[in-house]
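Showing just some of the chains, left in place.
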Amino acid sequence: MGFRLTPQDTSFFSLFATSAGLLVDATRELTRFLEVEPSGRSAIAQRLRDLEHAADDSTHEVLKKVNSSFITPFDREDIHALAASLDDCMDLIEETADLIVLYHIGDLPTGLTQQFEILARMAEVTAEAMPRLRSLKDLSSYWIEINRLENQADELHRAMVAELFNNATDAVYVIKLKGIIDGFEDAADAFEKVAHVVEGIAVKES
Amino acid sequence: MGFRLTPQDTSFFSLFATSAGLLVDATRELTRFLEVEPSGRSAIAQRLRDLEHAADDSTHEVLKKVNSSFITPFDREDIHALAASLDDCMDLIEETADLIVLYHIGDLPTGLTQQFEILARMAEVTAEAMPRLRSLKDLSSYWIEINRLENQADELHRAMVAELFNNATDAVYVIKLKGIIDGFEDAADAFEKVAHVVEGIAVKES
């Protein structure tokens, strides 16, 4: 991109920062599942639902803005894809957390602690990267770190699934817990998808 | 888009209308599962297979047309994405309906009635929106309604899964039924995906 008209509409960046910030809040909320009694879990699920609604509002703000802006900082369809991929992270986190309540799971497996830590780190790294979308500089450290975290999440996920099966006695419990473990792994994949979208934008615009 | 050459090739729109119309037929066929004896189910699955083949033909017609047209009503890759996303809806409906037969499920859960109603409504709304692709006007009511229906589908899906698990005695039955319930939820997601593609086109072309 050779030059830009100025002043350019910049508040897309703050909307993306808002969405990523809500993901930081959501992943922090997740870790609280391991600190409360089972009776306190539905309150956490409710807060995640609230965060998910806030994220929806932010996504729709982006889409409305795309429609009404004459100049956009990068291609309209990339803005669309980025908003959608951030939204997917939140949806998967909220949805999977809700399964913990819906399934009436008693003791949570210890591996969840690490899954939550990885997701929290992914959210932080993503939130830190959003302001750098403005210059499209220094983004490679972001996607390298996300990639590293996703590999770690993947390895942990495989170990958790193997452990679940090898100690399995109650098949219904296995199905429930696998749904939860898989859901959080899908959330980690969704963060990687965000990084791919950002990488695609950087490739195209640079 | 500033201006267009005329006459423009318009029959892409009728092909999309055909695909969406086949989805209306398919979702109507689904509701028949709840009206027949188990012995009548494979005939329904066969009709869905026929509808799926007809949808394939329509999809390939679009792709052939994209290749041979000098001017297309919107970007070639968007036409491609729209055809593919409509195709996905049909594939998921046909595939999941087939599981009902393959798994030799006896009594179907009552929640399926509502899943089928939502899918039928999604197909109708999609079919009604296709002619509006021509002007790219008045499409926001379409994706708002699809979004509302998808939220409803999602809530229903969670309730059905929770009920399935809480009354679970036979683990194999749980796995089978979860596969079916999840499949129809995936079909609802696929309709939302179509709406996202349409939204993306409207954002880009407007």
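Note that the chains take the letters A and B in the order they are written out, and that residue 1 is the start of every chain.
Just so we're on the same page, contacts are C-beta pairs under 8 Å (C-beta built on N, C-alpha and C of every residue); 3 or more make two chains touch, one makes a residue touch a chain.
The shown structure was predicted, so the numbers you read here are calculated from the model rather than taken from an experiment.
Enquirer: For a quick check: 2 copies are placed, so what copy number does the complete complex reach in this file?
Expert: Identical chains making up the full complex: 3 copies.
As a working rule, only the chains that are shown with their structure count from here on.
Enquirer: Once the Cα atoms of subunit A and subunit B are superposed, what angle does the rotation have, between 0 and 180 degrees and to the nearest 5?
Expert: 120
Enquirer: Note which residues of subunit A are touching subunit B in the complex, please.
Expert: Residues of subunit A touching subunit B: 63, 66-67, 76-77, 80, 84, 95, 98-99, 102-104, 171-172, 175-176.
Enquirer: Note which residues of subunit B are touching subunit A in the complex, please.
Expert: Touching subunit A: residues 154, 158, 161-162, 165-166, 168, 171, 174-175, 178, 196, 199-200, 202-204, 206 of subunit B.
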